Structure formats: structure tokens, C-alpha cells
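Taking it in order: structure first as C-alpha cells, then the write-up.
Every protein chain but one is kept in place in this view of the complex.
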Amino acid sequence: MNLDLRQYSVRTDLAVESKELAETAHGGPVSGIHEEVEELDGIKITRLDVENEQVSRQIGRLVGHYVTLEVPALRSHDSDLQERVAAAFSKEFIAFLDKIGIGPGATMLIVGLGNWNVTPDALGPLVVENVIVTRHYFELAPDQVAPGYRKVSAVAPGVLGITGIESSEIVQGIVDRTKPDVIIAIDALASRSLERVNTTIQIADIGIHPGSGIGNKRKGLTKEILGVPCIAIGVPTVCYASTIVNNAFDLMKSHFNGENGNTQSNTKQIMGLLTDLSENERLGLVKEILEPLGHDLIVTPKEIDEFIEDIANVIASGLNISLHQAIDKDNVAAHTH
Amino acid sequence: MNLDLRQYSVRTDLAVESKELAETAHGGPVSGIHEEVEELDGIKITRLDVENEQVSRQIGRLVGHYVTLEVPALRSHDSDLQERVAAAFSKEFIAFLDKIGIGPGATMLIVGLGNWNVTPDALGPLVVENVIVTRHYFELAPDQVAPGYRKVSAVAPGVLGITGIESSEIVQGIVDRTKPDVIIAIDALASRSLERVNTTIQIADIGIHPGSGIGNKRKGLTKEILGVPCIAIGVPTVCYASTIVNNAFDLMKSHFNGENGNTQSNTKQIMGLLTDLSENERLGLVKEILEPLGHDLIVTPKEIDEFIEDIANVIASGLNISLHQAIDKDNVAAHTH
Amino acid sequence: MNLDLRQYSVRTDLAVESKELAETAHGGPVSGIHEEVEELDGIKITRLDVENEQVSRQIGRLVGHYVTLEVPALRSHDSDLQERVAAAFSKEFIAFLDKIGIGPGATMLIVGLGNWNVTPDALGPLVVENVIVTRHYFELAPDQVAPGYRKVSAVAPGVLGITGIESSEIVQGIVDRTKPDVIIAIDALASRSLERVNTTIQIADIGIHPGSGIGNKRKGLTKEILGVPCIAIGVPTVCYASTIVNNAFDLMKSHFNGENGNTQSNTKQIMGLLTDLSENERLGLVKEILEPLGHDLIVTPKEIDEFIEDIANVIASGLNISLHQAIDKDNVAAHTH
Partner (left out) sequence: MNLDLRQYSVRTDLAVESKELAETAHGGPVSGIHEEVEELDGIKITRLDVENEQVSRQIGRLVGHYVTLEVPALRSHDSDLQERVAAAFSKEFIAFLDKIGIGPGATMLIVGLGNWNVTPDALGPLVVENVIVTRHYFELAPDQVAPGYRKVSAVAPGVLGITGIESSEIVQGIVDRTKPDVIIAIDALASRSLERVNTTIQIADIGIHPGSGIGNKRKGLTKEILGVPCIAIGVPTVCYASTIVNNAFDLMKSHFNGENGNTQSNTKQIMGLLTDLSENERLGLVKEILEPLGHDLIVTPKEIDEFIEDIANVIASGLNISLHQAIDKDNVAAHTH
């Protein structure tokens, strides 16, 4: 049998997915990760700390703090739910800033990564268009700025194919000039599960790294590069065809294992040696077959236009509430497009 | 083992796919289908006639004429190729009109089905915006219309969720008023193969039927309903997650069967009983597992914004050349947006 | 002196403007017009009835009922004000329906005239995208429609240059098929005053007539043509350069007349014989000079993208509240895009 069992990395930008993978591989909980899970009204919040380098290497995620909001119904275009998610996001984001030591007076530069012409990659630019910016008021007439506002600016640097310049270089230039205390970078991500696409928001204090997100970045947005902390907010908006296939294998395996009377040997009878492969091996196999035929496209749900607008609005509202004490969930709609 | 082997229909709107499926099931060529295949410079043209009711039932396609242009590189945003495809399309479309007995003086109503707010469903409305319409000139001052133009009108009737009216009712009303000789209906389709998405154009003289295309139509656009012939031009722009998975099984099966030294029993060892299922059975199984978990989303390639514009432009250019003798491949760009 | 004093018609689609012009020409109130004016919180409402043919000819407006909402601050992108205008619009619209004898069960077809590619002409299509349509629910499962909803459908028929078909023909075809009790047609208008552009909404029970609105219609949407009453909702979104100039003359004349110490002879000294011309004569003169030089462009405010969205949203919200008892000002936002 010719199966090439080379290791493929299961591409994910989400810490909750990395942890699951690591636990499956390890056969149980992994030490060095602290996790809190809370679920309320259809919003599942996971706060996950990767505590040391050892576990970082083990799960393939940087040491840092990760908060994930999972809202399966977020694709249902329900404006009440969207308001509740924005409120939950802002509550988490305020706590997150506090936890990582960023005070209420810290000035912020919001960076919307991605390409506004490619709908599933337009999340960052859309958030930038909807957040409240105040830096110019502070610069022009600082004593006339109403209380309850923080100094915030926002840019959408564009993508390499349109500008010819790495986003990180553009952001560095702007940071050098405008000296924000903190960067908040918004980026569209790839997921390893179609069900997470447009339903999950991740907040992390690890910045943006080459190869993360949809675009092909070669330089990151990190504290090392920028000199200031960079909080990354990401939403998976696409996934690979191969991950859909691989994911389906998993579901099928669970399905057959779970059926009454079925045993693992039954499952093996049905699915053959495929059941013996690790997730990474199987994904590698799928990719190996699909890629040469041009079948491993990156896909997004048909309704992406609506989904991306809804989530961009949730994040922008959530940031507006978090960053300015004068904004709360009752007046945020009037301030967000 | 609990496998429910109910028949599922392998959803496709493409005759070439239906024929392949039928041949696989039948184990060889199916009689009652006449097929010509031509391939030139990366454009594969298949002219397929479903000749009688018997084969129609067998392959699940209406009696009629089908022309398919398959252009794998059409997703590469290559403007030279697009021009060549528009020229090939117009050559085929002119021959098609001739074959089904529609003369050069026949007046046309082009109907762009679909929703302009949902990018993969916006094909029809985009074509409508780019075709040359002349009916108003013929109505206002028929003797002043330059020679070489045919009487053409075009509408995008919108979708049920926005109008509250079936597209077919809107089109019937317009046909009653404006009395075109022929309807040309453009619609975005679902494919059973991701590789056909945005690379294939089908022309057929069978009209539009309930359940075809992306939208949920309950009434069709057919000669029976409208009183005039309806030519359907369709492009697959989406596919179901389950068809991606099913398709991958096929590719894997072929892969293992095809490997040197592998035999069918090896393949069965690797893929288990899955290899014994017919395509329909396997798709049914995949759907049964994915659907309840909300995993059977309809997806489209990440770059759909660009793909849909490119193909809409190819079809509009192709129609402009086909319908008006005064337009040819050298001046069509100036007449198409 | 070579002044050609031919009569030019002062182009306006607004009854309040026609009445003002007639009163200026007549030198006082005109009989046969009944007028009520109400002003509250920056919203001026004028209810004006043109009572007979005689006054109709005199002011150049059809016999009928006209309600105008003038909101000078509507261009300020103030979401609170927009909500109040939507509420005021719905109150007026409900009273208007009652006054002209249209009952709460009457079914409606909303027609959004205009071109979605030309921002100042996109009002109608934008309203169509934002109104709640229900007809399909009534058709499919009438007994399952929640109480408090009326049967409403909506179409944007497109413009002659894109479809090759008069909007009125398309609408007639749809009316024949779907048999609504009433048509509500939304159209962008030309104003004779830049200050009314994007600040004024007119409701009238006279339908749409050739030459009204921005587009060049040759056929109207009227009870005579459609067989059912047609209510027109119009918003001026453009004006001619010549009307800006003419309007400025007026303002200058008033300015000089009004200045303390100035008399009419002073004004004449400053502005010459221009003061002696009637408004129509002066506009004719201006047009005569600007037109041949290509200076009599139709213009719209620079911020038209935002203005048109805001007003379309106000009208859609107002209609949603008016037409469905289940919708009120507190839940309308969740139902309107």
C-alpha cells in the first residue's frame, strides 16, 4: 500500500481548535493550559491561557491569552442576537484589556487587515469603517473632547497585491508617526471546520503572524516588530475544501462509532484503514489527492455578503462599547453605521 | 450495520454531469443521447442531445439540446482567455439558435434570474446590466435603428424573498405585454463538483424548472408556461459541502484503484464498505451525517466577486455578438460595460 | 434689448413648490386649494388638496391629495431624527390611506422606479430592498401568516436604458398577473430648489406621469393605465444648474429688498431689469444661456451616497410601520435592513 503518511499540519488560526487537536492526539487534557468555559443564551465563551513554552510547542499556539466567542446562530441574521453578541464581546474585551494590563487611558490604533474587494477577506476594512475614531479631536482640541472617549484611530492598510507593500510595513510606518499605546488588528481567518465559519470570534494578545489569516503575509504585526502590544481579533470566514472533507470523515467516524450496536471494528469495516489514520495523516492524504486536480479550493458560504456585514457590525459595536465609556449597548447603534 | 441506503438524488443542473452519472450507473454508453465533443485551446465544448423520453427519464434530464463549454482556466482572471471564450460562446449560441429553428429576426427577452445582493447568485442581474438592449429604439423609431441590430430587451425580476412574487410570474406579465419571440434566461446553478464552479457554461433549450438554480423557485420559465421558447444559460457558482465530500471519495477511490500495484481489494481495505456504495448512496450517507449538524452549507470559492464578474462579462459579450450582426469580437468590448 | 420672453415652465415635481409659484404669480392665495400646515420638532408637514380642475390648471398640478414632509436637517445623518421622520411619515401615510378610502386589508405592490447604478436615481430600488414583503407567505400558506401583516409585494422594474422596456409596461404586466389593490410608486424627483434636495418627501394620490422624476418616462403609472389607484412617493434628489442660478436670483432679490433702507428701486439698481422678470421668464433666460454651453447639468449634493441611503431607510421604515399593524417604531429597525 502506497499511503504516504508524511505529517501535514492541520491549518487553523483558532486556539480552541488547536487545543482540541492536541487533546485528541494526547488522549486527554494537556497541562499548561488554563481554560474557563461559560455558555449563556447561545453564546459560548472560552477563555484559554497558554501558559508556557512547552505547551505552546505542544499545541502549536503562542504563549498568551485567548478568548473565543462561539455563536452557532450568528449566521441567522438575527439582529437581537447580534446585539447580545456585541454586548458579550465588549464585556469580554474590557476584561481582556484589564487582564493583560492595558489601562482605560491607553490609546489605540485599530488595523483592519484584508482586501475590501474580496468579500470573505473584507472583515477588517469593514470594521474600520464602523468604529468610532477620535484621535483627530484629541489632536486638534484635546480640551474640547467630551468625557468618556478614548483616543482611537483606525486604518485599513490594504493587501500586498494592491499596494505592493506589506501591511505590516504600512502599519509600522503609521505606528512610528502616531505612537498609539496598543494595536488592535482585525483579520479574517481560515478555519478547519465549516461550522465555525462566520460563527466564531477570537481575541488574542499574540498579534498577527506570517501565514495567519486569509492573505499571504510574510511579516507580522507583533510587539517585537511594532514596539507596542498587538491584540488580534479574528473571525474564520473561509475554509479549505480538504478540511471540509476531512471534517466529514471525522463526523462519519463518530457517527458509526456512536450508533447503537456499532463497535470500532464495525466502523473500520465501513471506513477501512481511513479510521486508523490520525487526523493530520488523513488531511494530508486528502490534500495530496485534491490539490493536483485543483480541487482544494478555499471556499466560503454562499451568503458571505450578509454574514460578513453582520459580524463586522458586531465587532465594531463591541469595540465602540469597550473603548469608550460614553458608549453603551443602548446608544451604540447610533454611533455605528 | 445501520446504513440507510435510501436513494438520494445527486443534485446537478448540468447535463454533462447527469450523463456521466448515468453511464457510471449503467456501466457504459446510454442510447438515445447524441454527443459531440470538441476541444480547442483550453475550451472543451460538448453538444449533447437528449433524444427521447426514455433516455430523458434514465438520465434525469429533459429531452432537448444542451451545449456545455468547460474552461478550467476561466478562474484565472485572464482577459485574453475570456475574449476567446466569449467568441466561442457566440459561435455556439448562433449555431444553437439555428439548430432549434430560431431565425435572425426573432426578438429576444433576456431574463437575469437571481439576487444581486448575494454575489454567487448575482450572475443573471450582472448579465442584464451588460447586454445591449434595443427594443426601445425599435418601439420609438423603428426606421432609424441601424442595420445589424435585433430587437432585444432585458430584465432582472429579483427573487421571491425581496419581491414577494415568483420570478416566473413577473416574467409572464412582461412577456404578455411585450411579446418577445424567445426568452433567454440566465441563472446561477449548483454543481456536484467544485471544479466546475465558475468554469462551466451550459446552454439548453429546456427553460428553467422549479428547483433548478440557486434560488428556490416553485414555478418555471418554460414554453408551456410562457407560450414562447425559453433558452436557459446556466453557470454553476456554488456547490454543497456534501458534494465536495462525496466528490473527494470518488477521487480517492480512483486514486487508490489507479495506483500501480493496487487492486480493488486494496482500495476496499483502505476505504472499507464505502467503496461498495453507489454514488447516490454515498452522497445520501454524507448528507445524512452532515445535515443535522448544520455542516451541509452551500459554498462558493473565496474569490467569487471576481469570478462572477468575469463570467457575467463573458456571457454578456457572447450574447451581444450572437444577437446583433453589427457586433463582433473586435467591437464588443466598447459595447459591454 | 433682445430678451426673449417666451414662457418656460419652472420644472418641479412638488405640489408645495407649484402652489408657491402660483401664489407669487397670482399675488396672493389661490382658491380651490385646501392646505393644512403642521410643524413639530424640525418636521414641517403640509397637507394640500387640489380640489378642482380649474385650480389644477392654474397651478399645474393634478386634482388630488398631497402631503409633504419637509425636514431641513435630514441631510445631517442624525439617526434619532430619521426615526422621528419615519414615525411621522407612517402617521401621515396611514391617515392618507384612510382619507382616500383605502382600507387596512388592501393589498399593495410597491414599485421602486429608477436606476440602481445612478446614486441619486437609486431611491426606488433601495426602498424596495428594505420593505417587508409578505405576498408569498399569503400565497403559499395564507392561514399561517401571523396576524398584523398585510399582503405586500415589491419590484424595481429598472430603467429604459437597461431593460429596453418602459417601467410602466413592466408594472402593468405584473399588475395584470398579481392583482394588487393599490400601487405605491417610489421615485426620485427633480426640485427647483437645492435646499429641498434630500430633505423633502411628497406623498400624492396622482400616480406617476411621463416626464416626472429623474428618468425619462414616456408612459405613466396611473389608475387609468393600471386599473388600480397609484400612490406616488417622491423625494427630490437632484436639481438643474439653471434652477440653482434662478433660485439664487430670488434669494438676492429678497436679500436686497429686505435690507433696511433698501427699496425696490435700489434693488433694481443693483440687479437691473432682471428684477422685472417673472420667475418663469428669468429661468427661461438662464436656461437659454446655459444650455447651449453644456452648463445646464443636473446636479446632486456631493454626499448623495449617504443621503440617499438615509432617506430610503426612512421611507422603507415608514412604509413598514404603515402597512403592517404588527410593525411599530420600536421593532421596525429589526425588520428593515
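Observations, loosely collected:
So that you can tell them apart, the chains are marked A, B and C in the order they are listed, and the count of residues begins at 1 in each.
Note that a contact is a pair of C-beta atoms (placed from the backbone, for glycine too) under 8 Å apart; a residue touches a chain by one contact, two chains touch by 3 or more.
Keep in mind that what you see is a predicted model, and the values were worked out from it rather than measured.
Considering the whole complex, the residue from B:40, B:146 or B:334 that touches the absent chain is B:334. In the complete complex, the hidden chain is touched by one of A:134, A:202 or A:275, namely A:134. Contact with the chain not shown here comes from a single listed residue; of C:85, C:201, C:214 or C:233, that residue is C:214.
Only one of C:33, C:160 or C:245 touches the absent chain when the whole complex is considered: C:245.
The set of subunit C residues touching the chain not shown comprises 1-3, 72, 117-121, 194-195, 197, 214, 238, 241-242, 244-245, 247-248, 251-252, 255, 259, 261-262, 266, 268-275, 285-286, 289-290, 293-295, 297-306.
In the full complex, the hidden chain is touched by subunit B at residues 79-80, 333-334.
Residues of subunit A in touch with the missing chain: 117, 128-129, 133-136, 152-158, 160-166, 169-170, 172-178.
The rule we apply is simple: only the chains that are shown with their structure count from here on.
Mean C-alpha positions place subunit A and subunit C at a centre distance of 47 Å.
The distance from the centre of subunit B to the centre of subunit C, each centre being the mean of the chain's C-alpha atoms, comes to 42 Å. Residues of subunit A in contact with at least two other chains: none.
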